[in-house]
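A single protein chain has been removed from this complex, and every other one stays in its place.
And then chain A:
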Amino acid sequence: MSALLQQPGYEEERLQTVSKKLPCREVQAGMLLSLMGQPHQYSYPSIFIYGHQSSGKSHVLNVLLKELELPHATVSFVECVSVALLFEQVLLSFFGCDAASLLPRSPSLSDFVRIYRQQSSQSPAKQTRYIVMEKAELLRDSDANLLPALLRLQELVEDNVTVILLSEIVWDRFRPNTGCFEPLLLHFPDYSKGELQHILAQDRNPSYSDEFYSAYINILLGVFYSVCRDLRELRHLAALNFSKFCEPLAEGKVKETDTHKLWRNIEPHLKKAMQTVYLREVSSLQWEQMQQMEEKENGAVRGLSAHTHVELPYYSKFLLIAAYLASFNPARTDKRFFVKHHGKIKKTNFLKKNEKTSNHLLGPKPFPLDRLLAIFYSVVDSRVAPTASIFSQISSLVTLQLLTQVSHGDQIDAPKYKCAVSMDFICAISRTVNFEIIKYLYDFL
């Protein structure tokens, strides 16, 4: 494997360590290295590397540049709230802090290039200098000149410098209107399932055998691979759930080799992790606490989803239900649902579903305040007076972002709202007040 990394001008030993640190990325590292050439040789002015999250883009570059001790500046664009930070970082790592302090207070690109030129004429590059930009997609949001200028920086500063941009978005979405210097495109493919297995298996706990851990990884990938291929995420999940996997082993119920039983034990657990940990609904600490809780009070099924815990006043619940009904039912059907003696309405006429897609696909529609209150009075079981407390509850629902106000603020006499909660949420709410909301929804007739 390590035979792939060969390039004159670098020490053999260093290349060996590099290739050891980059499992499953030998091809990409070799490609990059051959593009970089020997330290003193020119490299292509700008290289654009794209690939999915955690496909090893930054890792490969960092290892290469650090281990081979090439002059480089690594800047993540998330950190650069202003371009000044970017310039400072680059000057600092190439020429030391004296150069960085030469920058004026709010430097323009022109200042940066001038200082760079001035410095590089004092200490010309003996080796190619590399500027690595992570999260390059954010470059598009900053100054329009920055991206084209960086791409042709070699020409602008007349120094042996190469700009390497890393992003997970393809180059086609970057190109400015009037075009620019086209960088060399390089793709980092995603890890295959086998490679993921190989890399994840390296984090093995030393107290367990190799086979045991890779069996665990296998099960984990079986559950998560179809949803997530992000190495970092998988690694996080693997670390969190391993103790649970080992549990039956510690209790002495099964042997290490009995994979089937282990699988039976862990699978529902992992499925649950997918609904909580993967979605970041709970933090990893909470997850661990929950695991311990479960051991104590077995069987107590708790809703993990955060939104089932919302506590609302009694009338607010009905207001929310009324808002949901108003948002998802056509106004013409209100008579059928809420008027007691609504006379005869032809069923065929009523149920003509000429709207092909149901309201639950298109999303909530705005409704006026009057309609909300009318529905509210008919769904709530006791008589309520339209007091200020009801109206204030509506506005607090807006503050909680369960309702959104769609009309402009200046129309205070006829405000319009939209319901902003999901079906599951409203079903949970209506269950607490014994209201069967499904019966009142036009889509589910």
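Definition applied: a contact is a pair of C-beta atoms (placed from the backbone, for glycine too) under 8 Å apart; a residue touches a chain by one contact, two chains touch by 3 or more; residues count from 1.
Basically, contacts and distances are computed from a predicted model.
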Problem - "Vacuolar fusion protein MON1 homolog", "NADH-ubiquinone oxidoreductase chain 2", "Origin recognition complex subunit 4" or "Elongator complex protein 5" - which is the UniProt name of the missing chain - result: "Origin recognition complex subunit 4"
Exercise for the section: Identify the residue among A:S101, A:T257, A:Q275 or A:T432 that touches the chain left out of the display. Expected result: A:Q275
Fill in the blank from the handout: Residue list for chain A contacting the dropped chain reads 6-9, 31, 34-35, 37-38, 40-45, 50-52, 55, 108-110, 113-114, 143, 145, 148-149, 152, 154-156, 160, 168-173, 178-182, 184-185, 187, 189-190, 192-193, 225-229, 274-275, 278-279, 281, 305, 357, 360-364, 404, 406, 418, 420, 422, 424
